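With one protein chain held back, the other chains of the complex are shown just where they sit.
Each chain gets a letter, A and B, in the order it is written, and its residues are counted from 1.
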Amino acid sequence: MKKMESAPVTTAAMAEELERYFDRLWPICRSITGPGYRESLDIISEIMPTERLRFPSGSKVFDWTVPPEWEARDAFIIDPSGRKHAAFKENNLHLVGYSVPFKGRLTLDELRPHLHSAPELPEAIPYRTSYYEKQWGFCLSHAELKNLPEGDYEVFIDTALQPGQVEVGEAVLPGETDAEVLFSTYLCHPSMANNELSGPLVMTFLYRLLAAIPRRRYTYRFAVMPETIGAVCYLSARGQHFKEHLSAGYQVTCVGDAGDFTFKLSRRGDTLADRAARIVLRDLGPHKIVPFDPYVGSDERQYCSPGFNFPVGSLMRTGYLGYEGYHTSLDNKNFISFEALCGSIEAYRKIAAAIEANYNWTNTVQYCEPQLGSRGLYTSIGGQTAVEDRGRAMMWMLNLADGSRDLLTVAEQSLQPIETLASVAEDLAEAGLLRRRS
Amino acid sequence: MKKMESAPVTTAAMAEELERYFDRLWPICRSITGPGYRESLDIISEIMPTERLRFPSGSKVFDWTVPPEWEARDAFIIDPSGRKHAAFKENNLHLVGYSVPFKGRLTLDELRPHLHSAPELPEAIPYRTSYYEKQWGFCLSHAELKNLPEGDYEVFIDTALQPGQVEVGEAVLPGETDAEVLFSTYLCHPSMANNELSGPLVMTFLYRLLAAIPRRRYTYRFAVMPETIGAVCYLSARGQHFKEHLSAGYQVTCVGDAGDFTFKLSRRGDTLADRAARIVLRDLGPHKIVPFDPYVGSDERQYCSPGFNFPVGSLMRTGYLGYEGYHTSLDNKNFISFEALCGSIEAYRKIAAAIEANYNWTNTVQYCEPQLGSRGLYTSIGGQTAVEDRGRAMMWMLNLADGSRDLLTVAEQSLQPIETLASVAEDLAEAGLLRRRS
Partner (left out) sequence: MKKMESAPVTTAAMAEELERYFDRLWPICRSITGPGYRESLDIISEIMPTERLRFPSGSKVFDWTVPPEWEARDAFIIDPSGRKHAAFKENNLHLVGYSVPFKGRLTLDELRPHLHSAPELPEAIPYRTSYYEKQWGFCLSHAELKNLPEGDYEVFIDTALQPGQVEVGEAVLPGETDAEVLFSTYLCHPSMANNELSGPLVMTFLYRLLAAIPRRRYTYRFAVMPETIGAVCYLSARGQHFKEHLSAGYQVTCVGDAGDFTFKLSRRGDTLADRAARIVLRDLGPHKIVPFDPYVGSDERQYCSPGFNFPVGSLMRTGYLGYEGYHTSLDNKNFISFEALCGSIEAYRKIAAAIEANYNWTNTVQYCEPQLGSRGLYTSIGGQTAVEDRGRAMMWMLNLADGSRDLLTVAEQSLQPIETLASVAEDLAEAGLLRRRS
């Protein structure tokens, strides 16, 4: 546990720096490919230097084909009275992602099938895409849509679809062993705050904290990509490697709101990733554990596809679909909090610390309790009735350390906080009472 | 699932037909043997043609001896004032089943040990039998019993006990395999509605629905018998066959009242019979699951005796002992509902459909999700937030179809309705994305 302690960073300073990066990233029109994605990845790489993996348009990755690159320059519609609507330059959510170029004059009735709104949230602009079917469209608030006058509309969409690539950014922090812990996030949504920018920001700041640790037991790998197609591409490159080396992984997403933590279990549900997250959340306070779901989810859907079945879960705050403004313009800076981002970084750091500390300890005195008092490890006055947290954790460590349990199991069975257990384990090891299984 | 769809039958038409059969069966004085039983079995065989298995009186079946055949022609008592009581011809419950013939004059005190009532239900005539000890007796309402005047009584019982047989009716619907699903019910109670006639009626109408299916994967076997001794006899004939072929079985009883379904688990508790019933009931709505019980029960007690330990449970409505008028004259036509009988038939049909659809599927794209959009299996507009039931079931099928799970397990783990899963599995198979394990 000690070696996981990193240089102290005040939350306030971290929150400010997070906000500066957020403000730079916010206006960029990202998609699964294209200049907006690349610009965002470059900014993110200032925090966490990345190597790039590139997958050219048209290449076959598992059951998928890498799409062409998309660039959006401008788009809007003009109503019969000459008023502009759904201007891309005002809010990049107005244009359906991957809309093909189009210029023309349509009646409102002809236009309607191309217009998307969210009737249940009449002020919100929804987020829509059409990556794999060639079409175009606009998203606008239901309030605006309802008031569009009848008549002829000018439609202008200046976009381009051309051969390019899907790009994945990756960083590795080597450890003493080649067993790996993966953090993965996506960077393909245009201007949305929680369901996009919170993920890359939390993950890259976590990178920084883990990079500051002098010695790491595990190798840590961090990956930024477009959702779904990026994960499919990434796994085509790293799947085999992960089969051999991946001990635990986390999909980092929706970690910016002030809600309680939610942990979505991996498909197996009882992997190191699941167990570390469960214990850390248990020790942190109120939270939710939800089962794996291959329908509602992010890239853990790919990591946990049956052929891979990797130990990858996802620690979120409220989580997708759990908050009202999900996939709309309401998921903006007002919805998130930079203190919450800091808390998410800290929770992920604690998970990494729990994984690092997860040794299998053996008590060197297997028969009866060791005499702790004579070693100065225990109060010398007997008969006291107050519970002493470190003493309690010590007795649990000694009793359960029979070589058959790792530290997470001790934490699970004893109900003692894993940080306390890890800390007393170090003390007991120094006193010669515990030995790590080699 | 498709091949399990049978010709549409309106519930109203079915309810009417059920009622016509009920009215014919109701007045007959059934017992575990004898003319009443045989007459009832003949009527039932109009719906479901039966072969007969016969076990002669005196033969040894496992630990039991087949009893003589019993015929009841008339019985009553006459009080000192000349009034008739407990007349068999008014209600066949008045005579204790298997009463030996008797004619004589007794004081009320001598008569009392032969009179049975249900003090907790003072208006009800209880149902009593004495199959294996030679005695005679009458059942009457507690209200009537209390008011019997002192004095001498004439007792008249015209019955006969003579060599005959226990008879079991059986029907088989062959399937593509010789793996069998058994439905079993009993036909030995005199005029009672839920605890007797509901079982044979539901089972035989279920036979009709399953007979209408063009291709069946499983072979379906249906058996009607007197309770306990009939099952002992039947198992002496079919026990060995079932050891080799029985995949699932159900004791059909108490399925006529309007209460929620109750499923009594088999002794093993996790057999195909249990799992199919659990999932169908989960999808249907509120219900109860109760553990196996060798004391309170019907013929599942024999099917689940330790030497057989067959996968046989029992889907009931409120179930025996759960309703007030059980084993009394209050269990009559007013207590049951023919719509409830139809619902019970439908629930059993869904269980058979779940068993038929219970294949072990394997996803042909094991690494990452297949690209459903390009196959027209999924919406082409991304980013939508509404849950789409078929899409959700599809993603679950694809994720869990790794060759290690049958469809019931997929339904258990995914919480998706088994009918939806079975249906999307067929679609995915047509698209080449799922393959049945041969």
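Simple rule for what comes next: a residue touches a chain if its C-beta (ideal position, glycine included) is under 8 Å from a C-beta of that chain, and two chains touch if they have at least 3 such contacts.
As the structure is a prediction and not an experimental result, all values here were calculated from the model.
Remark: the omitted chain is touched by one listed residue; of B:Arg30, B:Arg216, B:Arg301 or B:Arg317 this is B:Arg301.
Only one of B:Trp26, B:Tyr131 or B:Phe156 touches the absent chain when the whole complex is considered: B:Tyr131. Of the candidate positions B:His327, B:Arg375, B:Arg390 or B:Arg435, contact with the unshown chain belongs to B:His327.
In the full complex, subunit B touches the hidden chain at residues 61-65, 96-97, 116, 126-133, 135, 137, 228, 231-232, 235, 239, 267, 294-296, 301-302, 304-309, 321, 326-327. Considering the complete assembly, subunit A touches the hidden chain via residues 363, 365-371, 373-374, 380-385, 387, 391-392, 395-396, 398-402.
We adopt the following convention: only the chains that are shown with their structure count from here on.
Subunit A and subunit B have centres, each the mean of its CA atoms, that are 53 Å apart.
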